[in-house]
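Excluded from the complex is one protein chain; the other protein chains are retained at their positions.
Presenting chain A:
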Amino acid sequence: MVEMGMSKIITTNKKMKINIKEKLWYFFIYLSALFTLIALLSIIGYILMNGAKHIHWEFFVKEPSSMGREGGIFSIIVGTLYLTLVSIVIATPIGVAGAIYLTEYAKENRLVRIIRFGTETLAGIPSIIFGLFGFVFFVVFLGFRWSILSGGLTLAMMILPTLLRATEESLKTVPQSYREGSLALGATKWQTIMKVVLPSSVSGILTGLILGIGRAVGETAAVMLTAGSSLGLPKSIMDPARTMSVHLYLLASEGLSKEKTFATATVLVIFVVIINCFANILANKYMKKTKVES
């Protein structure tokens, strides 16, 4: 009788201990989720709060002067757009074509495994290594110097895996019956791809494209080593350019002007938020679509 009572006390004690331990763990889990959210909000909030008041129309249309201490970021916006455009114009056709090969043509053989491994590896290479490579290959070896072309080619390599993967994913969601229907009507494989498969995976490809743009705009280290950091307005693809991220880095590291630094950071953050919203909306759209169809 006494023994039984003792064991009962012990088990309730143990249970209470477990309960407290569990509660602590839950607390930690909730705290971590909260931490993630707070980290995001405080970074964005801090930059917007300090930067928004320094953004006027003039900031966008004026050329920077005295190393960026004065004036706006007009030539920097032009340089960023130019560089991003060049990189997606190069990377998109290659990425989409590669994804088409992998989903529509490839059989699971050694070559395909190597291709997949290579793509995965490329995605894991840090940007500074891309910068070193772009510098020695495009800038020096091919003689493109510090230019939008060198930077664009380097960035194209960096966003290629993103594009390829996003396109592949969206091609996979196109129902097999679409292809069969088209082939049964007498279309060739290529006609089927161009007229049936690709049109129904456009939103997925766009998502990849948008994510690629986001990465290209945010990239700093690789761009600095390949496109230079000249403040002038780029006139041709062979001119050097300074992108917004590089501008932000140089302003921040040299402590040139607090308000211009915050203003540039704000423009960059707003741009990234918009890009992400777009990507999210698009991704939801094609997720819904495939759900209905499958």
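Criterion: a contact is a pair of C-beta atoms (placed from the backbone, for glycine too) under 8 Å apart; a residue touches a chain by one contact, two chains touch by 3 or more; residues count from 1.
To be clear about the criterion, contacts and distances are computed from a predicted model.
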{"item": "Hidden chain of the complex, named as in its UniProt record, picked from \"Phosphate transport system permease protein\", \"RNA polymerase subunit sigma-70\", \"Sulfate adenylyltransferase subunit 2\" or \"GvpL/GvpF family gas vesicle protein\"", "value": "\"Phosphate transport system permease protein\""}
{"item": "Omitted-chain contact residue, chosen from A:93, A:175 or A:199", "value": "A:93"}
{"item": "Hidden-chain contact residue, picked from the options A:72, A:151 or A:214", "value": "A:214"}
{"item": "Chain not shown: contacting residue from A:60, A:101 or A:178", "value": "A:101"}
{"item": "Contacting the left-out chain in the complete assembly, out of A:74, A:137 or A:178", "value": "A:137"}
{"item": "Positions on chain A contacted by the hidden chain, ascending", "value": "22, 25-26, 28-33, 35-37, 39-40, 43-44, 46-47, 93-95, 97-102, 105-106, 114-115, 117-122, 124-133, 135-137, 141, 157, 160-161, 164, 188-190, 211, 214, 217-221, 224-225, 245-246, 248-249, 252-253, 261, 265, 268-269, 272-273, 275-276, 279-280"}
